[in-house]
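Have a look at the structure below, then the notes.
Let's look at subunit A:
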Amino acid sequence: MMPIGHYLFLSLALLLIGAVGVITRRNVIIVLMSIELILNAVNINLVAFSRYYGDVAGQVFALFIIADAAAEAAVGLGIIIAFFRNRETVLADEMDLLKW
Partner candidate 1 sequence: MLDSIVFYFFAGIAVLSAALMVTRRNAIHSAVFLITTLLSTAGIFLQLRAEFLFIGQIILYVGGIMVLFIFVIMLVRLDVPLPQIRSRARQWVACIVALVVFLEAAFIVWMSQKVPGQGLLVLRAAPAEKLPPNTEDLGKSLFGAYLLPFEIASILLLVAMIGAVVMGKKRTDAP
Partner candidate 2 sequence: MNAVLQGVLAFVQTWWVELLCAVLIVLVVPLIAGYIVLVELKVMADMQARLGPMRVGPHGLLQPIADAVKLLIKEDLIPDNADQFIFWFAPVLSMTAALTSMGAIAFGPWFQVARDINIGLLFVVGVSALGPFGIVLGGWASNNHYSIIGAIRSTAQLISYETTAGFALVSGFLLAGTLKVSDIVQAQYAGHVWYVFLTPVGFFTYLIASIAETNRAPFDLPEAESELVAGYMTEYSGFRWSLYFLAEYANMIVVGAVGTTLFLGGWLRPFPHVAWLGWVDALPALLLAAVGVYCVMRAGKQPARVQAMFMWVVALLCIVVALIFGLVEVAHASNFAALQASHSFLLLRSMYPGLYGAFWFLLKVSAYIYIFMWLRFTLPRFRFDQLMRLGWHILIPLSLVNVISVGVGLALESSLGWNRWPAMILTSIATLFVGMLLIRWNDKHAAAASASIAADNSQVEDSYAG
Partner candidate 3 sequence: MADESKAPQSPESPKPAAPGPSAAPPAAGAPASLATKPVAPAAAASPPVQVPLDNELSRRYRERFGAAILDALEDRKQAILVVEALQFREVARYSRDAEKFDLLEDFTAVDWPRREKRFDLVAQLYSFPNNTRLRLKCALRAEEQADSLFSVWPAANWLEREIFDMYGIVFRGHPELKRILLPDEWQGHPLRKDYDILQQDTAWVRENLGIESGQ
């Protein structure tokens, strides 16, 4: 087995790419997808540690994160649809109203 650092660097790379996506993209859907990517990076971390310590807790948390991602996606996409219906845009910087 490889040392755990490999997994951590992979996770770090995905996290960074996700963060760059969140910051630079204007399209809210792609921003959401970048967030999914970040969550996924976290999962790699958890599963890797779970394997390395022979403890299943990490995987349990990874499962919770997947559930959380599902909830986040559902709500996020719901907001996007509601927003799109009213404003016909999905660009993040045009979402400047706190209320509509």
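To be clear about the criterion, a residue touches a chain if its C-beta (ideal position, glycine included) is under 8 Å from a C-beta of that chain, and two chains touch if they have at least 3 such contacts; residues count from 1.
In picking the candidates, the idea was that all candidates are chains of the complex that A comes from, given by their letters.
None of the values given here were measured: they were computed from a predicted structure.
Listed candidates 1, 2 or 3 all sit in this complex, but the one touching subunit A is 1.
The touching residues of subunit A, when paired with candidate 1 in their complex, are 1-10, 12-21, 23-27, 29-30, 32-34, 36-37, 40, 43-44, 47-48, 50-54, 56-57, 59-60, 62-64, 66-75, 77-82, 84-85, 90-91, 93.
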